[in-house]
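The following block contains the structure, expressed as structure tokens.
Here the complex is missing a single protein chain, while all its other protein chains stay put.
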Amino acid sequence: MTTQIARGNEGGPRVAGEAAPTSTGSRGTRILGLLTLVALALLALFALVLSPEDSNQGDAVRIMYIHVPSATLAYTGCGLATLGSIMYLWRKSQWWDLVAYASAEIAALFTAVTLLTGMLWGRPTWGVFWVWDARLTSTAMLLLLLLGYLAVHRLPAEYSVRAKRASIVGLLLVPNVIIVRQSVQWWRTLHQKPTLFSNGLGSKIEGLMLFSLFLGFIAIGLLFAWLLVHRFRLAWLEEQIEAEGIDVAIAERRAEAGGIAPGEAAP
Amino acid sequence: MNDTWGYVIAAWVIVMGALLVYAIVTILRGRALSRQVPPERRRWS
Partner (left out) sequence: MIRDALLVAGKDLRLELRSRVALNQIVPFALLVLVLFAFALDPDRGVLDAATPGLYWVAVLFSGLLALQRSFSVEAADGNRDQLRLSGLDPAGIYLGKALAVAAQLLVLEVLLGVGVAVLYTTDVAGWPLLLATVVVATAGIAAAGTLYGVVSAGLRVRETLLPLLLLPVLAPILIGSTRAFEAALGGTPSDGWPWVGLMSVFAVLYVVAGVLGFGPLLEEA
């Protein structure tokens, strides 16, 4: 399944050549994409074939090699979104706002991946898809907060309005995540015995398993970077078109008005 | 044990599939949109 990802970044850009890019790809992203593919293939090899099964979790541990890195990168993306929002409010640069937007969207994607893999790991390990554990609950809340930010950024309104409002929401993203996490943590630990994770992954990881996890961080990290670059460029194109669209519409309207006015004045 | 493998495979297939779809959608939209934007506004190459 990993080879299929190649479709994402081969073909078009190479044909298009040097003159003007006709996609969101560039030489740098093609190299990055290639590295990502190699890393993902290696990860699949190590995680699914070479690494041994865990003494507690059995084969379910193989899910962890994508679960843990995705969770880490989801939080990274969240942090980037807040950083971008702060920089946008400070510098008023569209670049930073789009960085925040792109990383929030990818962070939402990775949060969803984290939740999904977590559920599929939980079912064979705990026997249930979902428990009201502190980590699970706060991750779900993180997804909802990110969706809120994205909803504001996608509002049908002028760019400056959307960007400013989204930046305020983005600015509060990390504080919210922290305070929600804290409250959920207390909520669960005050009520029932500490989480089921305590004897989970942390117990003992050595050798090949540790290496696989490390590889997971590299592969998913590269994928994150690749997606981020492409998503950022796509967002840039979207905003260009929107700005352009308004310019064109205004120009057309002016031309129209200019064309009619003399005609009406004649008689 | 076989049961567990089912979940492992499901997790990998769904995740990789979802990421693949997302990547393809991003790329395709990028291609479609970059045709509408004049080259000087596409700052990478």
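As written, the chain order gives the labels A and B, with residue 1 at the start of each chain.
What we mean here is this: a contact is a pair of C-beta atoms (placed from the backbone, for glycine too) under 8 Å apart; a residue touches a chain by one contact, two chains touch by 3 or more.
No experiment lies behind these values; they were computed from the predicted model shown.
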item: Visible contact partners (per top-of-document touch definition) of the missing chain; value: A
item: Listed residues A:V128, A:A151 or A:V248, member touching the removed chain; value: A:A151
item: Touch with the omitted chain, as defined above, among A:L50, A:V128, A:V161 or A:A251; value: A:V161
item: Missing-chain contacts mapped onto subunit A; value: 89, 141, 144-145, 147-148, 151-152, 155-157, 160-161, 164-165, 168-169, 171-172, 175-176, 179-180, 182-184, 186-187, 190
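Basically, only the chains that are shown with their structure count from here on.
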item: Intercentroid distance (Cα basis), subunit B paired with subunit A, Å; value: 11
item: Residues of subunit A touching subunit B in the complex; value: 1-2, 4-5, 7-9, 12, 18-26, 40, 44, 48, 58-60, 62-63, 66-67, 70, 109, 112-113, 116-117, 120-121, 123-124, 223, 226-227, 230-231, 233-234, 236-238, 240-241, 244
item: List of subunit B residues in touch with subunit A within their complex; value: 1, 3-5, 7-8, 10-20, 22-24, 26-27, 29-31, 33-37, 39, 41-45
